[in-house]
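Left out: one protein chain. Kept in place: all the others.
Chain lettering (A and B) follows the sequence in which the chains are written, and residue indices restart at 1 in each chain.
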Amino acid sequence: MSVMIKKQIPLVIAFIVGVILVFEWFIPTNLGDAVGTGLRESGIIINSFAIMAGVIGLYLNEIRKVSLRRDDWQYSVWMLLVVSLFILIGVPFGYESTNYQWMYNSILMPLGATMYGSISFYIAAASYRVLKFRSVQSIVLLIPAMILILGNTPMITSVWSGFTDTGGWIMTNITQPVYTGIMIGVALGTLATGLRTLLGMETGWLGRREEGE
Amino acid sequence: MSEEGFFNQLERIPRELIYAVLLIGLCYVLVYPVGLPIKVSGETKELYDSIEELPDDSVVLVDIAFGAGGMPELGPAFTAVMHHLYQRDLRVIVMTLYTEGPQMYDILVVNKIEPESSYDKTYGVDWCFFGYNAGGVTTMAELARNMRILETDYRDTPLDQLQVMEGVEDYTDVDLVITFSTSSGGISSPADWVQQWATPYEVPMACVVLKMMIPTVSPYYGTGQVDALIPGAGASAEYELLVNRPDEGLASTDALSVAHLIVIILVILGNIAYFGKGGGIAT
Partner (left out) sequence: MISTDPSIWIAAFFTVTIMSYAFRDNPLFKFAERTFIAAVIGHAVVMGIDSLRQFGFNKIQAGNIFYVIPILLGITILARYHSEYYWISRYGMAALVGIGVGLQIRTVPEANIVSQLTKAITLGDNPLLGVFTALTTFTVIMHFTFTTKKIHEKPQNVLPVVGRYLMLIAFGAAFGNTVMTRMNLLIGRLIFLLRDLLGLMGA
């Protein structure tokens, strides 16, 4: 009984919901359309809670670090302060409020933008240390890379378009078909995994398990 | 210094020096730009033409699928394309399924483009913004069947009261979808739009993505599921030229050249050191 409530019924719910949406698509009926719409609208609401679930995990994790005085626990105090500040200003006053926009523009925006931009330093270092013509395979990898890099250099392409044209040919006639093959493989895997999930053979999404489940 | 010593030295250039050269080179050319001409590529012209050829009063759905992380590359492209949309007599519906989408809208549309003062456009008549919705692909799928599923815009005004939404009920009333996306497989990715809108309903679609995402989205472009595909980097400068709104895209062109040339020089130096020390090509 316990296993049924904790595991079997959720698996059945996932199966029924998934099957309804698939059948609604391939066999259109008024009833199917109405139920499908209801399910999709429900999904929009449930997704909002899923996004908020992350904050509970953060609070629990960081509070534990502070209480146990783990390494760098001071940063955990700061993190809890920042999360709380965003929520305390954003929820009652709205994300459109002046104060919240100020916080976003001063804190989140520059951090987010720089976090991904700083990878370019490592690309520069890797270009020097790692990108070497040490084997046939590395030559096959590096020559198109160099052609594309030169083809993406406006100073060169404004004078001579050879690299751009060659790079374009590589992208259209080699890169595109290669990624098409990869896309087909990934799609087959997605279908297989999706079917396994609906049939209850993939249960990773259940999360933590007890003995006997 | 012996030859072997020279190549050993060449192989040990400190990374801090590399970073410093990169930073100084980029900063110098940003402050003192060279201003070389750039060519508009066929792909950028394709997107430009697809907007230019839309009849007046056409409905364009614009999806903001980037945040602070993608703003340096997609921000200039988004701004240039939105300038074009406002230059025409079109109905623009902006939406986002990204948590940072509303902030991007505020920064780029409200504060930067200022459609009301720049183009004499009226919110609610010429364009509207749905605001953020947390539903992800579920919302996207449902919007295709019912464009009024969200019921209100980001100011909580009922969509029924907005003139721009008049007659816009579902995908049949949308003439073009343009998505600005940093996501390869996450929320509001081009793949989601192709699967939920372009393929089943054959809605014309254009994607503006990070340059590094071009290979993953190109299969959809090759099959015609996506009608126009341009990267933010490089193409933003070209689009700014086409709409006559020079901005960050053009400003960064010379810096991009310097960055790429530095990378090429580093690859060459690294290989000179490798082969100079007696390295070979393994088969």
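To be clear about the criterion, a residue touches a chain if its C-beta (ideal position, glycine included) is under 8 Å from a C-beta of that chain, and two chains touch if they have at least 3 such contacts.
Predicted, not measured: the structure shown is a model, and the values here were computed from it.
With touch defined as in the header, list the contact partners of the absent chain among those displayed.
By the stated touch criterion, the chain not on view contacts A, B.
Who touches the missing chain here, B:L47, B:L176 or B:L210?
Of the listed residues, the one touching the omitted chain is B:L210.
Out of B:I38, B:M104, B:A141 or B:V174, which is the one that touches the chain we can't see?
Among B:I38, B:M104, B:A141 or B:V174, only B:A141 touches the chain that is not shown.
Residue by residue, what part of chain B touches the chain that was omitted?
16, 19, 23, 26-27, 30-31, 69, 71-73, 75, 99-100, 102, 131-135, 137-138, 141, 150-152, 156, 191, 194-196, 198-200, 210-212, 214-215, 219-220, 222-223, 225, 231-234, 248, 251-252, 255-256, 259-260, 263
Contact with the hidden chain only, please: which chain A residues?
Considering the whole complex, chain A reaches the absent chain at 5-7, 9-11, 13-22, 25-26, 38-58, 60, 72, 75-76, 78-87, 90-91, 94-95, 100, 102-123, 127, 137, 140-149, 151-152, 167, 170-171, 173-188, 190-191, 194-195, 197-198, 205-208, 210.
The criterion applied here is as follows: only the chains that are shown with their structure count from here on.
Centroid from C-alpha atoms only, then distance chain A to chain B, rounded to Å. What do you get?
Taking the average C-alpha coordinate of chain A and of chain B, the gap between them is 18 Å.
Show which residues of chain A lie in contact with chain B when the two form their complex.
Chain A reaches chain B through residues 37, 40-41, 43-45, 47-48, 51, 95-96, 101, 104-105, 108-113, 115-117, 120-121, 123-125, 127-136, 139, 142, 146, 149-150, 152-158, 161, 164, 171-172, 175-176, 178-180, 183.
For chain B, which residues count as touching chain A in their complex?
Of all residues in chain B, those touching chain A are 13, 15, 18-19, 22, 34, 36-39, 41, 67-72, 99-100, 102-103, 106-107, 133-136, 138-139, 141-142, 145-146, 149, 154, 211, 214-216, 218-219, 221-222, 233-234, 237, 253-254, 256-257, 259-264, 266-267, 269-271, 274-275, 279-283.
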